[in-house]
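The complex appears here without one of its protein chains, the remainder shown in place.
Letters A and B mark the chains in the order given here, with residues in each chain numbered from 1 onward.
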Amino acid sequence: MQTAGAAPGTTPSADGGAFLRVRGLTKHFDITGGLLPRLLYGRKVVHAVEDVSFDLAAGETLGLVGESGSGKSTAARVIARLIPATAGEVHIGGHDVLRAGPAEMKAIRKDVQFVFQDPFSSLNPRMRIERLIGRSLTIHFDMSPMERRERVVELMEQVGLRADHIYRYPHEFSGGQRQRIAIARALASEPTMILADEPASSLDVSIQAQVLELLDGLRQRLGLTMIFITHDLNVAEFVSDQVAVMYGGRLMEQGPTEEVLQRPLHPYSQSLLEARPHFGVRERLRPLEGEPAIPINPPVGCPFAHRCPIRIQACTEANVELVEKSPGHKVACIRV
Amino acid sequence: MAILDVQHLTVDFALDDGGTLRAVDDTSFTIDSGEVLGLVGESGSGKSVTALSIMRLLDSQADITAGRILFDGEDLATKSEAEMRTIRGQRISMIFQEPMTSLNPAYTVGDQVSEVFRHHLHMGFGESKQRAIEMFERVKIPRPKDTYGKFPHEFSGGMRQRVMIAIALACGPDLLIADEPTTALDVTIQAQVLSVIQDLQHDMGLALLFISHDLEVVAQMCDKVAVMYGARLMEVGESTSLFTGPRHPYTDGLLRSIPRRGQPLTPIAGTIFDLRSPPDGCRFHPRCPYAEDRCRRETPELRALEPAGDGRLAACHFPLAGVGAKA
Partner (left out) sequence: MSEAVAVPAPPQLPSSYVAAWRTIRGIIANDRKAQIGAAILAGSIIVAIIGPYIAPHDVEEPNVAIRLTGPTLSNIMGTDHLGRDLFSRIISGLTVSLLVATGAVLIAVVIGVPLGAFAGYQGGWVDTIIMRIMDAIIAMPGRLLAIALVAAVGPSVGALWVAISFSSVPRYARLIRGGVLAQREREYVEAARAIGESSGSTLLRYVLPNAMAPVVVQITLNFPSAITAEASLSFLGLGLVPPTISWGQMLSGAQDYLEVAPWLAIFPGLALTLLIMGFVLLGDALRDHLDPRYHGRRRARKRAAA
């Protein structure tokens, strides 16, 4: 019987090191709403993700940080091909994800798993835990019912659930326990990579810490590559090796966690860090004013320009590329 | 002089199945004029019910079964509903996590703010409009004059919360209760709203009861902090010293649940008990790493701790040492 501890089958992609390679990833949503509005007002397209590129080495965790509407969740869903991309390329461990046929897609589904934000809506209310976790085993492995049940119990114990709860329904569990079920479900197919979309942010402080600790422990033990989406900079700092900051669908800054969160270069990253409340000195907050605009038919230029304290004319005249400022630390800003 | 003095507040809920649930149990605290008290707790701790009790906005299944709430020296329980309405409009205000539920979608935000002036301060239309626009300026809504004629749905969450603050502070109350006012907001927007609250609290000399689950937000905002768990107060103290040297194991556990780079997480084990059947003794003992026999038998009272004088209270038989707490 397989054990989840097996080393990830990492096939290095063509250009060496990177296990996950994202290039020019773009996702547009047409929200025009029919022919008539289109004729009257023209097309309305939300540029949820715009030209996002990054690499991630096997076994590393990328913290994808941003506020609501920044496109971080959409980016993760496009990378996992839960929704189709508008343009771009995604390579995971040698798979060309966005161009994979049905057979290869099944292999990708096995290798790449997702943990959703809300454990109250991500579990089918009409399935018992045995089936919730077991379906993944049925799909990806050839197991007898007995083997499957044993494996489900093993997975449950791995995430700190009691084996005798295997025949319960999701509604019989608390939020933290449900997220554990969701994590066990993700681990069932023995993935090499997990995308987690704010997996702990709907939970109470003490429960959130339990779930984070569990995920982080599993990641280390199983050598998982991970994309961890969060709005919480503490969480990003705790779980990730790399941090990418998104705003208005674009990457603003990316690099090693320490670099980005200790020495942020982009004015948006800086304002994000300054906005975070912290212990110790009780000082008046002096936050940046303004709110992010929803990127509907966005103009060229930096999406942060309208709030930026150091903007110049050139910021709104052309799109800004990510430029490497120090090894691995990239910034999309013409002023730094 | 304490503007709000809550003494041994106890609130019971009648359940559909005939049982009762004690949502707030023997809770006492005070807030001075111009002081900011943070009430911290996880879901089910009773912090919101405490706030609603002060406002006398509990629903019909809930009952204050013991204790007193003194506001400016007067017991709120003795007030008639009409008197309470005046107090709620003019002297105590409240803002909530989701402002959309408290704003009327059918009226412009300008109408809703100026209505406060017309109703409570009996102003005329022109004056109330002028004052409403002033309030929009004070909560730093950009282009206050244009804002007047807009409807709530035309605003973002952060702007709506500013409108709510404008309504809440229109009559210059003595006490503002803010129940998770920024929980639904993004970090940068949260900072904006918090800064508006901070500035107005300071300028108006407001007493503020700030309810939140977020320890860092509370640390930033509050002079004094009260930590609630399972309907009871666990620890009360001056904000900075409480967060640097927690004396109650629950406060300590909460602080250790905040992820920090390069430090292992040591979350509190287990989950909160079922409020319908609280454990004997200290309510935190099933999850407490230091629990001993006495904790299972005796309920610890909230009491002043040594060294005396720093105002720290904790409900624990075996309080931690404070700064440089037990590892």
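The rule is short, and it goes like this: a contact is a pair of C-beta atoms (placed from the backbone, for glycine too) under 8 Å apart; a residue touches a chain by one contact, two chains touch by 3 or more.
Not measured: the values here are computed from a predicted model.
Of the options A:Phe19, A:Phe114 or A:Tyr268, the residue whose C-beta touches the omitted chain is A:Phe114.
Contact with the undisplayed chain is limited, among A:His47, A:His91, A:His140 or A:Arg180, to A:His140.
Touching the omitted chain from chain A are residues 1, 3, 77, 80, 82, 106, 109-110, 113-114, 116-118, 121-128, 130, 135-136, 139-140, 146, 149-150, 153-154, 157, 163-164, 166-167, 182, 185-186, 188-189.
Here is the rule we use: only the chains that are shown with their structure count from here on.
Per-chain Cα centroids separate chain A from chain B by 33 Å. Those residues of chain B lying in contact with chain A across their complex are 42-43, 140, 142, 156, 158-159, 186-192, 194-195, 198-199, 213-217, 219-221, 239-240, 243-244, 253-254, 256-261, 264-269, 271-272.
Residue ranges on chain A touching chain B, taken from their complex, read 67-68, 174, 176-177, 204-210, 212-213, 216, 231, 233-235, 237-239, 257-258, 261, 271-272, 274-280, 282, 284-289, 291-292.
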